[in-house]
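With one protein chain held back, the other chains of the complex are shown just where they sit.
As written, the chains take the letters A, B and C, and residue 1 is the first residue of each chain.
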Amino acid sequence: MKNKIYQTFDEAVADVADGSTFMSPGFSGVGVPRNLLAALHRQGASGLTGISNNCGTLDEKVDVGTLIEAGQVKKMYAAFTSPTHPSQISPFVRMYNEGTIDAETVPQGTLAERIRAAASGIGAFYTPASVGTELAEGKEHRKINGRTYVLEYPLHADYALIRAWRADEFGNLQFRLAQRNFNPIMAMAARVTVVEIEDEIVPVGELDPDKIHVPGVYVNRLVKIPPDGIFD
Amino acid sequence: MKNKIYQTFDEAVADVADGSTFMSPGFSGVGVPRNLLAALHRQGASGLTGISNNCGTLDEKVDVGTLIEAGQVKKMYAAFTSPTHPSQISPFVRMYNEGTIDAETVPQGTLAERIRAAASGIGAFYTPASVGTELAEGKEHRKINGRTYVLEYPLHADYALIRAWRADEFGNLQFRLAQRNFNPIMAMAARVTVVEIEDEIVPVGELDPDKIHVPGVYVNRLVKIPPDGIFD
Amino acid sequence: MAEEKPKLHRQAMCDRLAMEFQDDWIVNLGVGMPTLCSNYVDPTKDLIFHSENGVIGYGPLAPAGEEDRHLVNAGGQNVVPMPGMAIVHHADSFALIRGGMVDVTVMGAYEVAENGDFANWRIPNRKGGGIGGAMDLAACAKQVFIAMEHTTRDGKPRMLKRCALPITAPGVVTLVATDLGLFKITPDGFELREHAPGWNPEEIQELTEADLIIPSDLKEFRFRD
Partner (left out) sequence: MAEEKPKLHRQAMCDRLAMEFQDDWIVNLGVGMPTLCSNYVDPTKDLIFHSENGVIGYGPLAPAGEEDRHLVNAGGQNVVPMPGMAIVHHADSFALIRGGMVDVTVMGAYEVAENGDFANWRIPNRKGGGIGGAMDLAACAKQVFIAMEHTTRDGKPRMLKRCALPITAPGVVTLVATDLGLFKITPDGFELREHAPGWNPEEIQELTEADLIIPSDLKEFRFRD
């Protein structure tokens, strides 16, 4: 069995090239691969395209906004490309208004489904979300059984940075509660999937095959978060 | 909480009307809702449309072929509409050749994805499977990023008859190993989902929320298989 | 001055919407004001709270000190698990939404129009938007309820003939609670069902761009018992 365990986050993201596309999961701060994002920040790759629910928060925590603020990201696909409160001017919002970063606003369900389509070899799909709104403008519409849908395309990525609860050495993953969110579909959609593990990396055979959220075949690299790493 | 527990299979399928569409999971005889199919056979509804991987086997076990042989089914959607060996002439094959039952042959992955599309509110999707073959004839084709796909539509159903390993009283379901197969996606796609349980129906709160394969919101009726029921 | 009369509090607005929830409904509450709906508890009804992040069946806010950092609702608030809770991933969570399983979604809005359009994701002359899951929910939930102040901070109406802001979904809103009353959206426009205490229909109409339908059985706003 190929060794998937890396000792450091830096080694695990060392080969991310300039211009790569990466996926960064997390929802309301839960399930965010903060250690891997911090490592990618240190690594310094630039011209990146990011796929994530939001474009960074205003707390002091490491997230996709850390890479954005550092100028490493040229484009974001996200469900939030403006603050939920007008007072929240994140680095992304400032740069987006200045025109130094590009973005596509994607309804959250469409974002999830586009990621799932990439993982699933689906060429495109029709969704009812956004029909009749500005976000559907210019998109192909189709009426199916009396309902109108828009055509949406998969979102592929070179790297998925993933936060999981537990793994075995083969890369089978388990998540805890709301930590799951975008993590499984991103892990399955990217060419290279790198995972930081909160709890434990157990020997192969210790996880119940019925209780695995992401099969290890999708996982390329595993790093256990060290005691001095970022857990929250 | 609404009581979802039924005492008999017969009560659980009593309201299946003539002309209904039903989904019947199972793969190689594992995860087949044999008790519910037997009850639907006894119940006698006719003019049914079935969605299932195959159209019945030649063993003596109750499966979708039992309903077909009884003349209850007018059309099947299935990945197998002819025997894998020419010698295997099931009731379905005989009736199909005689023209007394209709069928649509659907590649297995397309079948699964069409069921999942119904569960997911997807209007249609593009798949590469079957392109260049007889099964793609007359279907809409589209080239996306240099690859050709065909357009496929969701498969909805009135009823899904499901075989699960364990449930809680709210209907959260767990499956064992290869028993899972089509069960979760069919459970999520049908208007009414009826489940036979092999092992146990436990009180609400006893299943770990991280280890549920089908959320109970999708499940309408539960029947524990009695000791004299069909387990295999 | 009409504006200085007491208006309904946010909790009362959300209580009123929550009274419309039916037994066994799957309920999705938007970030902000709508989350107050979960503070109204009717013991005769079981509700299943769904959050976009794949949590199906969460409970009340977690008491201080008892937060599980892995369990949050759509607003990022720590909640407690309810017996029977199940977790799915984001694609399955929106499969549930698009699949039509959500009985009601309650959202905030900048504007609601008498044709059922509403706008809650984008401020004009500002790039981008905070759409989150609102478009998926608005397009696919069986009902869309809105909780919002009746007017903007500078007193302009939010209940309009047509939305001026980019809309979230066309023609989907069924019920609106504002700080002046409860409004049903009918094929003929806004019907004032219940007015805030001390406010008469004419005063409410004055702060509403669209023409209100005033039914003969107009009632005073219903508060929790």
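Everything that follows uses one rule, which is that a residue touches a chain if its C-beta (ideal position, glycine included) is under 8 Å from a C-beta of that chain, and two chains touch if they have at least 3 such contacts.
Remember, predicted model here, so these are calculated numbers, not experimental data.
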item	value
Displayed chains contacted by the hidden chain, counting the whole assembly	A, B
Omitted-chain contact residue, chosen from B:Phe22, B:Tyr159, B:Phe182 or B:Tyr218	B:Phe182
Residue, one of B:Gly71, B:Pro128, B:Gly205 or B:Gly229, that touches the chain absent here	B:Pro128
Chain B, residues in touch with the chain not shown (by the definition above)	27-31, 79-84, 86, 93, 96-97, 103, 105-110, 112-113, 115-116, 127-135, 165, 175-185, 213, 232
Chain A, residues in touch with the chain not shown (by the definition above)	1-2, 116, 118-122, 168, 170, 172, 188, 204-205, 209-210, 212, 215-218
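Please note the rule applied: only the chains that are shown with their structure count from here on.
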item	value
Most remote chain, CA-based centroid, reference being chain A	B
Rounded Å distance between chain B and chain C, as computed from the means of their C-alpha atoms	37
Distance from chain C to chain A - Cα centre to Cα centre, in angstrom	29
Rounded Å distance, chain A centre to chain B centre (Cα mean)	33
Sites on chain C at which at least two other chains make contact	81, 87-88, 91, 94, 97-98, 140
Junction residues of chain B, two or more chains touched	120-122, 209-210
